[in-house]
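One structure follows; several queries about it will come next.
All protein chains but one are shown in place.
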Amino acid sequence: MSSQEHYGSRFPYRLLVGVVTVVIFFLEAPLVILVIQSFTAESYLAFPPPSYGVRWYKEVLTSEDWLNSISLSLIIATIVTPLSLIFGTMAAFALDRGPKKLKNGLQAIMISPMVLPHIVLGLGLFKMALELDIDDSMLAYIPAHLTITIPFVIISVGASLQTFEVTLEEAARSLGASRFWAVWHITLPIIRPGLVAGAIFSFIISFDEFIITFFLTTFQRTLPIEMFSTLMYQVRPSIAAVSTLTLAVTAFLTAMLMLRGQITSGNKVIK
Amino acid sequence: MSSVELKSIVKKYGAVTAVASIDLSVESGEFVTLLGPSGCGKTTTLRMVAGFIRPTSGQLYVGGSNMDGVPPHKRKVGLVFQNYALFPHMSVQKNIEFGLKMQNTPFEERKDKIIDALDLVKLRHLEHRMPSELSGGQQQRVALARALVIRPDVLLLDEPFGALDKQLRDHMRIELRELQQKLKISTLFVTHDQDEALSMSDRIVVMSEGQVSQIGSPVEIYEKPKTRFVTDFIGRSNILSGKIETEKSNKTCLNAEGLKLPNVSKTSHKSESILVMIRPECVLLKKPNSKNKITNYKNTAKILSIIYLGSIIQYKIKVNNGPALIVTESNVGYSDPKKFSLGDTAEIIIPENAIYLIPG
Partner (left out) sequence: MSLNSDQNYGALWLLTPTVLLYLATFLFPLILLGVLSFAKFEASITTLGFYFDNYIKIFSDGITLKIFFQTVRLSIYITFWCLILGYPVALLMRSCSPKIKMILLFCVVSPLLTSIIVRNVAWLLILGRSGMINDTLIQWELISKPLPLMYNEFGVILAVVHVYLSFMVLPLFGALSSINSSIEEAASSLGAPFWRVFLSITLPLSLPGIMAGCTLVFILSMGVYLTPVIMGGNFILTLPMLITESVREQYDWPYASAMALMLLLAIGFMVVLSSGLQRLVSRR
């Protein structure tokens, strides 16, 4: 509170608040409008809708195309998330516990898929999948999605490991726990916020992934691809309903992410 | 049989030598302290015993068996860290239970042992608290209970009281020593605090730059330091360089930078330079012209400064034609704290047994 007034003496605080309010409005308003429009009872999109209803949700949830794509996306994300968590956590441990002088270089390599344009990655993977004749299948989707989700796990778990007190693990080992059990009983429970964050990132990124999967599929359709092709054909209220459903899933997971972080950190301080 | 034995243990990190050939042993039930300034290799030594660092060379025995290649969890050592290292997600009881679980102790036995351990450190009532709900002293006692409950061959403690305030530190010192004597557990204790070392140990190992400077009982270390380093590091002392001289009466005497002292060395080799140590608390200050029959060596000095420290009064004095000395006098009720004021002249008396010649 005091810092507000403090800063006010050096910068026109009101102006800053005004500008930021506009930016936040710019960020959030479209999504709010989208959600409201999805509840239209009409056969067209308008804002505000002349009448409200869940007509389009019913349509989406009874349409075979939508349901198929939703379940494909859910299946992929559900397979990718635990694998990504395992691979990424192992890598994060290697970076944290390995030789210090190699850490920065190795870390840069391990998270490099993040800065590689997905269009290039998708193109390369598509060619590879064609050569191996695994395109349009899980064998192609899963490794592809893992490649882009693992860096997020490495980053979030790595951040947790950095604040982890290694003496705790040593204490456990001196008490008779092997290295594995020390990590299992002590380290992993303590870095859980990082693990949860990594898992949620993995799930959402896999669930939302478009361009790489777009290359790899021919007949199968994940939810983003189904949305894209519907969109290219016609903008109908069902697309708003599907978008809102997706938004609800990701909002739920994001809320979990924030809540988990608070619960675990609050636990230590208060309880 | 020694509980812990180190034979020519060396640890090098590339070009850095953290520990340069250490030999030491902890006998069964003994309390041994590694004492030395920060960076002298105490932690490294302790962690080699615990098994977290592999020695570059040398032999290490715990409970009589060679520890080469034995991982930490297979060594029977109890470890207590400065930052307590309590598992933050486990209650006091679960923390203590952890080691027992790792040993596959049956449930009933575990319960009894946890209660015993809690009683030992007087924390029975806090069994279900989380570590974050405990004070520093309580946390350290839980850490102690957790290390002791597995009945280790040796208890290792690395500056365990470093994070506590002075009063608590003094208290924990006594408590740990009592506990150790009650359980007769062999203990290797690391500290840079000489008071801690002197008050708790059976034997002290003074370390400097990765090497052992002296091993001995607290009394030996304090009263008969073997090197200048040990003398400097332990307690406050006046260190003077001295020479043997012959007096008119044909007797030999010790001239320490102008301060005439009786020749306590049994030799009479002249002009041999010697290091003379005089502990501040051994020097007596008298009003001039007061009668004394203790020694013929009369030295007078001027009071340069007086510091009142409560239980003691510390003077800095300048001996006439001689060196400056630190002298302390205990503040016993009947002596007048204002015996001297700045600039006063005092007569100083140094008993023969207060003069110690450093061999090194």
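When the chains are written out, they are named A and B in that same order, and each has its own residue count from 1.
Rule of thumb we're sticking to: a residue touches a chain if its C-beta (ideal position, glycine included) is under 8 Å from a C-beta of that chain, and two chains touch if they have at least 3 such contacts.
This one's a predicted model, so the numbers in the text were calculated from it and none came from an experiment.
Visitor: Which of these touches the unseen chain: A:Gly88, A:Gly158 or A:Gly198?
Guide: In the complete complex, the chain left out is touched by residue A:Gly88.
Visitor: Touching the missing chain, which residues of chain A?
Guide: 1, 3-4, 6-7, 9-13, 16-17, 19-20, 23-24, 26-28, 30-31, 33-34, 37, 45-47, 86-88, 90-91, 93-95, 97-100, 102, 106, 110, 112-113, 115-121, 123-128, 131, 143-144, 146-147, 150, 154, 166-167, 200-201, 204, 207-208, 210-211, 214-215, 224, 227-228, 231, 235, 239-240, 243, 246-247, 250-251, 253-254, 257-258
Methods note: only the chains that are shown with their structure count from here on.
Visitor: Centre to centre, by mean C-alpha position, how many angstrom separate chain A and chain B?
Guide: The mean C-alpha positions of chain A and chain B differ by 56 Å.
Visitor: Can you name the residues of chain A that touch chain B in the complex?
Guide: Spelled out, the residues of chain A in touch with chain B are 165, 167-168, 170-179, 181-182, 185-186, 189-190, 267-269, 271.
Visitor: Could you pull out which chain B residues touch chain A in their complex?
Guide: Going through chain B, the ones touching chain A are 50-52, 71-73, 75, 77-79, 81, 83, 85-89, 98-99, 102-103, 130, 132-133, 143, 146-147, 150, 156.
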